[in-house]
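Take a look at the structure below.
Omission of a single protein chain aside, the complex is shown with its protein chains in their original locations.
Note that the chains are named A, B and C in the order they appear, and that numbering of residues resets to 1 at the start of each chain.
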Amino acid sequence: MTVDYIFEGLNQMFSGFTGNEIFLIIAILLPCVGCFIFIALYGLVAIYAELKVSSFIHDKTGPMGQGVGLHAGKWGLLQPVADAIKLILKEDIIPSSADRPLYILAPFIIFIGAFVSFVAIPFGEKVIVADMNIGIFYILGIGSLAVIAIILAGWSSNNKWALYGGMRSAAQIVSYEIPAGISLVVVIMLTSSLSMQEIIGYQSGGMFGWILFDNPFMPIAFVIYFISALAETNRTPFDLPESESELVAGFVTEYSGMRYAFFFLSEYANMFVVSAVAVTAFLGGWQSPFPNFLNTSGWSVFWMMSKISLLIFVMIWIRFTVPRLRVDQLMHLCWKVFIPIGLFNVFGVAIWIIVRG
Amino acid sequence: MTENQQKLIDELVNKGLDGDMDAVNAHQDRMVRAKAKSMIMKIQKGILKRPPLKKISPEEVPNGDIVQNQEKKENKQESTSAKVVRKLLEKFPNEIENEEFDSHIQLKPDKWFEIATWLKSEPELFFDSLQCQMGIDVQDDILESRYNLHSMKHNHYVELRIAVSRSNAKIPSVEKIWRVADWFERETYDMLGIEYIGHSDLRRILLPDDWEGWPLRKDYQEQETYHGIIVPKMKEGWE
Amino acid sequence: MGVVHGEEMVLNIGPQHPATHGVLRLQVRTDGEVVSKITPYMGYLHRCFEKHCENVTYEQVIPFTDRCDYLASMSMNFGYVVAMERLMDIKVNERVEYIRIIMAELQRIASHLLCTGVFGLDLGAFTPFLWALRDRERILDLFELTCGARLLYNYMWVGGLSHDLPVGFVESTFKFLDYFEPKIDELENILAHNKILVERSADIGVMPKDIAISYGVTGPNLRASGVKWDLRKDDPYSIYDRFEFDVPIGQGLKGTVGDCWDRFYVRILEIRESVKIVRQALASIPKDGDVHQSLPKKIRPPKGSVYARTETPRGDLGYYIESDGSPIPYRLKMRSPAFTALSVLDEIGGGWLLSDVLAILGSLDIVLGEIDR
Partner (left out) sequence: MVKYFTDIFTATTTILGGMVLTFKHLIRAKQDIVTLQYPEERWPRPERDIGFEYSSYNSIRSRLHVDMDDCIGCLKCERACPVDCIKIETEKAPNRGEDIKDIKHVGITSNGTKKAMVVTRFDIDMSECCYCNLCTYPCPEECIFMTGGPNESKHSIDYEFSEPDRTDLIYHFAKPGSKNGMTKMLNQKGKEE
């Protein structure tokens, strides 16, 4: 959509020129650059939020500082910037016994996986890079790309801890795709569309129009999706692939500097993507929670962002509350709890739809 | 100091006493040389006895050589010790070496494993817990292994000591009776070089595997070099 | 269906690893995630404590005992002075005994706080760890108030103490206990009953009674296996027989008796008991009494040996002191509780998953300073 706007805008602006293809390339590149900058900025904000929220939970202040100088700015606002600079300047170490091409490739693949998902996220009523008719399906599909990257990272590092992390992660992400998919199927059954914008469009009319409150099965589906999303993004209590007290740092053990930063960034980007999907599918997307309150196209970005931020906050909050699961318990939770309940949910919703007509 | 070195010194001392001081002076190892000379001095002064001429193999050292530890001290566990001794004399008549049992019981090493098995299984004693096992280098070429036994059931306590000579520092292992003895014995082996026969995994535990010598023996000499690095005796800028 | 066995892999956990609580190296053989054999290698922190002691005088040993178990230095001091006083037949006055017990119990609280916090950290819960450390800091403040040091105190001396209590110590300790008691509930709520933690620790690493006794495991680990054995009750040293407190034992509330959860929960219960003891001691501490009254002019114990045991936060701490009548110990052996607790790891840790092994290790509460000495 955004691509179309820019393309048309460019064409109108320079109507004398005939280089339509160049305009198209620019129209495609611009949103991509925009997304990239957005991810980078969002990453800084998310790191800061995580530091601060965790610190307050721990009765600490988190990053603080009184001035610019050597300190981290007012309230430590410059801390994430300092972190980023540190990671960029750090020596990039590649273990001599590592599988070099794969080792170098892995951070890019994981970042691409997270980055490409942003294309289909509806930031607002009109702000979406590409409103595909299979948007939600696309995001689920692209999201699985992370598995490949993590296995590559784990394998190519030639480190036993990394290998453990990679293997755990592969099992975990592949398994949790299923409950996540099943709970989204329920949404698709209701809306009979795979397009993100159409799903949001279905949920108009304030908070009670949201799919979350559509029928009694929906909260269950939401919870299952949210927990599976935690597992897919490797957040505590499902951070087995990089569980720091067991596997040192899991699949990122050998990474340092910028390559490590890419893993880090894509974890946060993935958090954003799964939250965006959850908001789109269950919490009304960019719709205002009240029928006639600030329900304009301009405010839609605000609503979308605040809902996503809320979910990210909950993720951080959970991370600093609960311990970590064990590998077999993780699988138990997925295959013996979420999938049966999810399937039951699908069945229930189907009956609900038939009964309600 | 290893057994070999001790033997070497003994040999040198004998040569020296017989008038062949050149053999002593010509020896390469400075430490051995110094030891041998000091020993010769002591023997001439009459402090030490002359080491036996013949190279004796470890098996030939009679147990009767063991000199007992003389310390006697009032101890609360007197009654337990007496009880243990009474029962022990019934079962293993010739194993106790000391006369007064106020603080401890001195045992011979030979039947230690059987005694330990019995101590643990005997219902009236039932020493189910080995509190502490330690080795000590008492004077006169004797190493001792001391066991502090405790019974969780009867809440009583006894101390047993087994003395062996340095050249034949071998004691049966009780690792199979009290599992905790596994690591305790390894530690004693590590520090004093007492060999525990029948121990399944007698390695050094706290020191690196390639450490030389037994640090807690009183005649221990620090290594001159470690992995080719000279061990500094005095820190820089200090003396 | 048979069990599939893959190729075994040797994995080195440590010496630098977040879960080994120091510099411990565990060589484990793993089949996938299942650990079949654990071989601990220690000595990375070996500081020749026993050899050192043979070269310094008796009073100079005390700073070294501090450094053995750096998380419970007061208890280490306490064990040593109890042994020395037994050897030299010194009787210290009431006030000294009371102060020693207050310090030892505060130290027990501090040590158990760290242990429970770190156990949570090993299982991935970060918050309780910091909460525990926050409260531990307050105890360290009390220690700093008393003797000037926060970690390595050299506070208890043979025949007395280095300092008397400062003015206002009793009040500030009462204030601390009032603040602290609700925080124990908080710690228990967030950790002990959390379903994930229960799943991770209940029925894991079960240590039966007989194994625990045979391996010489003592202290909270032994009590968690259901043996009611506490030197403070069963062989009272100092004046522990005057205080009323319970000895909590593992009951297998969430799983089997002697599992990780029991070992963890016994410590939380013991914190409560220690608070009780401190309260009683503070209430009845004698007002007068010189802490330097029975300090010997020169420490020259008579010829002989002594083996004295005390209950530290980690279990029975035994000092075997052999004296030859000189001011320097002839031989000093420390029987450290964590040493025996670590030796049981292979026995109870085999056959579990990698994550469980680290949970078991965390629940044993080892301090490498004390193991390696």
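Throughout what follows, contacts are C-beta pairs under 8 Å (C-beta built on N, C-alpha and C of every residue); 3 or more make two chains touch, one makes a residue touch a chain.
Because the structure is predicted, anything quoted here is derived from the model rather than measured.
Novice: Looking at the whole complex, which of C:149, C:177, C:211 or C:247 touches the chain that is not displayed?
Specialist: Touches the omitted chain: C:149.
Novice: Touch as defined at the start, partner being the missing chain; which of C:15, C:63 or C:252 qualifies?
Specialist: Of all options in C:15, C:63 or C:252, contact with the hidden chain holds for C:63.
Novice: Where the complex has a chain not shown, which of A:32, A:57 or A:188 is the residue touching it?
Specialist: Touches the omitted chain: A:57.
Novice: Taking the full complex into account, what residues of chain A touch the chain not shown?
Specialist: Those residues of chain A that touch the unshown chain are 53, 55-61, 64, 66, 317-318, 320-322, 337.
Novice: State which residues belonging to chain C touch the missing partner chain.
Specialist: 56, 59-64, 66-67, 127, 134, 137, 141, 144-149, 152, 154, 162-164, 166-168, 186, 189-190, 193-196, 290, 292
The criterion applied here is as follows: only the chains that are shown with their structure count from here on.
Novice: By CA centroid distance, what chain is farthest from chain B?
Specialist: Between chain B and the rest, the longest centre separation is with A.
Novice: Relative to the centroid of every protein C-alpha atom displayed, which chain's own C-alpha centroid is closest?
Specialist: C
Novice: Just the number, please: Cα centre separation of chain B and chain C in whole Å.
Specialist: Whole-Å distance between the two chain centres: 30.
Novice: Centroid of chain A to centroid of chain B, CA atoms only: how many Å?
Specialist: 67
Novice: Based only on mean CA positions, could you tell me how far chain A sits from chain C in angstrom?
Specialist: Chain centres of chain A and chain C, defined by C-alpha means, are spaced 44 Å apart.
Novice: Note which residues of chain B are touching chain C in the complex, please.
Specialist: Against chain C, the touching part of chain B is residues 71-73, 103-104, 128-132, 134, 136-137, 146, 148, 152, 155, 159, 178-180, 182-183, 191, 204-208, 215-216.
Novice: Per the contact definition, I'd like the list of chain C residues that touch chain A in the complex.
Specialist: The touching residues are 9, 11, 17-19, 33, 120-127, 130-131, 134, 190-191, 194, 196-197, 199-200, 353-356, 358.
Novice: For the complex, which residues does chain A have touching chain C?
Specialist: Of all residues in chain A, those touching chain C are 54, 57-60, 160, 164, 236-237, 239, 243-246, 248, 320-329.
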